[in-house]
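Missing here: one protein chain of the complex. Every other protein chain is in place.
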Amino acid sequence: MSPDILDEASEIWFGPQHVSAHGWATKLTLVGDYIVECDPNAGYFHRSAEKCLEFRNFRQGSMILERICMMEAFLAEYPYIAAVEKIVDLEVPERAKVMRTIMLEFNRIHSLQFWWGQFAGELGLFAMLLWPWVDREYTLDAFETLTGSRHTVSYETPGGVKYDFTPKFLTKMEIALSRVKERMPVFEDMLSGSPTFRLRTEGVGHYTLKKALKWGLSGPNVKACGYPMDLRKDDPDPNLAYDMIDWEVPTIHNEDHPGECDAFDRLLQRFKEIETSLDIIDKLLPLLPEGPIVDPKARAKANRLPEGESYGRVEGTRGVTTVWLKTMEKAQTPWRAKIRGPCFASYYSLKHIVPGARFADFPAIFGSLDPYPGWWDR
Amino acid sequence: MGFVGNLGDIFRILKHVFRQVFRRPFTYFYPFEDRPYPETTRGRHIHVRELCTACAQCVRACPVAAIRIDKEDQKFEKDAALYFDYTRCIFCGDCVSACRFEALFHTPIVDISEGDRDDLIYGPDKIETLDRDPLEWRGRRFR
Partner (left out) sequence: MVGSLGGNEMQFDFFTWFGGLWDWILGILLWFWGIIKWLVIWILDIINGIWALAAVPENFMFLFRAVVMPGLIFLLLALIFTVWFTRKIWARVQDRRGPTHLGKYGGYQLFADAVKLMAKETIIPDKAKRWMYRILPSLLLVIVLIPFAFIPWDPYWNIMGPPGQAFGDLSVSLVLIFALLTAVPVFSLLIGWVTGSKYSLIGGFRSANNQFASEIPMVISSVGPAMLAGSLSMYSIVAAQTSIWYIVLLPINFATFLVASIASVGTFPFDAPVADSEIIFGWRTELSGIYFTVVYFAEFAEQMLYSAIMVALFFGGFNGLPFLPGIVNFLIKWLVVYFLFTVVTSSFYRLRQDQIVHLCWKYLLPLSVLNVVLVMFAIVYIPGLLPLVIGG
């Protein structure tokens, strides 16, 4: 395109007051129907979570984290708890390790069910907006039976977990998971099997693996390119049970364009992630050992922490979520806690992915990258 | 994608949608029917005054300072009155796990909406009992 085509460009704010922009804004420069420039603009959702963390002690801090992204409440609390445990080298009982891992994977399934609904609804099919969310109701019922709250579970605590698995919970979890399994063919028909969906998402929003790594993407956005970069395998956390079982990192391999992925590949990648999570839960449930779920003495060590800094990480639904924690000697509250959300990188990578696409592709692109403003604005 | 393949996909989608239209919908016809709440649901609290020892651990554990304790107000030997501010409570459950004397519990009652802000601050008379005034709506009584 010649430079003077920008003379007839018009700027449009895909702004905070927009049906699909849930709390963020982007300035798009359009020439005709094509987007030539995209300028993401974060900051509309800032709730100063990191400052609030400085006023809560180490057990209460995880409650702030889980409210940053309520869809992945277990996955969001975990990096903070892991950072606290690393500073004092807490050993977590075996039963707690397995329970934590099971709930983290269950949460991943829940978050991806939410994403299904949101993505399909943004592309225009209001039926698929609510069908995965009906299955979510069973999942949330299971969460409520275990912890007492549907979204703001405060399940993990330094040294273990707070609530034990009851037979009622196990029944409800089985109902929820079997419902996910039986609805997978229906959703495959309605999503990857729908000709209109393929028209909307194939060839849209593509990038190569090298660029993805350069931009700092992680999680399913990178695995869709065929590269098995997964924190659960690359750096297994000693306080979780991922190394107890045999499982494979979900990646999809596309013969048409190896090393690249588009929105349709990311959809298939997330289908595979759900299958992998179901597989991990199936393999871990029989291995659940007996024992205590939290060590009270270890837990008491988390009241006052010595001076130190640590870095807790987890592979969240959207990528690697980390918390960097710094404490002063014998403090009850952290000196500084920095949260790094995975969506910051995916949001700002829109600047490079979007130009060249049509205006109507914009919801498809950002929906497939799964952005959530809570993670980049905190 | 062949044309016939596409047509097959379209008919499969239409079949799913048609079947869905004739099924009973999932939503409950609130407020006449409501979903069954599990007993572990963290709803409003109930304070068992007989077992309370006025240790104030619940006040210390609360992340948002929603509990206020009045140690002068005693009914039994060692207890205290608790004031729960439900405009601040985040229903996290820390106060219940902090109480060693089994004097504080969550109940599954979650429909506590009120018209006035002051009605949401539960004093000792409200927090120790589960009875409440029923709500009148369109000639029917709820709660």
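Chains here go by letter, A and B, matching the order in which they are written, and residues are numbered from 1 within each.
Everything below uses one rule, namely that a residue touches a chain if its C-beta (ideal position, glycine included) is under 8 Å from a C-beta of that chain, and two chains touch if they have at least 3 such contacts.
Just so we're clear, the structure is a prediction, and the values are computed from it rather than from any experiment.
Of the candidate positions A:Trp115, A:Phe165 or A:Phe362, contact with the unshown chain belongs to A:Phe362.
Residue positions on subunit A in contact with the hidden chain: 10, 12, 18-20, 33, 120-127, 129-131, 134, 194, 196-197, 199-200, 358-363, in rising order. Touching residues on subunit B toward the chain that is not drawn are 10, 13-14, 16-18, 20-23, 25-27, 29.
As a working rule, only the chains that are shown with their structure count from here on.
If you check the complex, the residues on subunit A that touch subunit B are 56, 59-60, 63, 127, 131, 134, 137, 141, 144-149, 152, 154, 162-163, 168, 186, 189-190, 193-195, 198.
Considering their complex, residues 1, 6, 9-10, 12-13, 16-17, 20, 26, 35, 37-38, 40-42, 63, 90-94, 97, 106 of subunit B touch subunit A.
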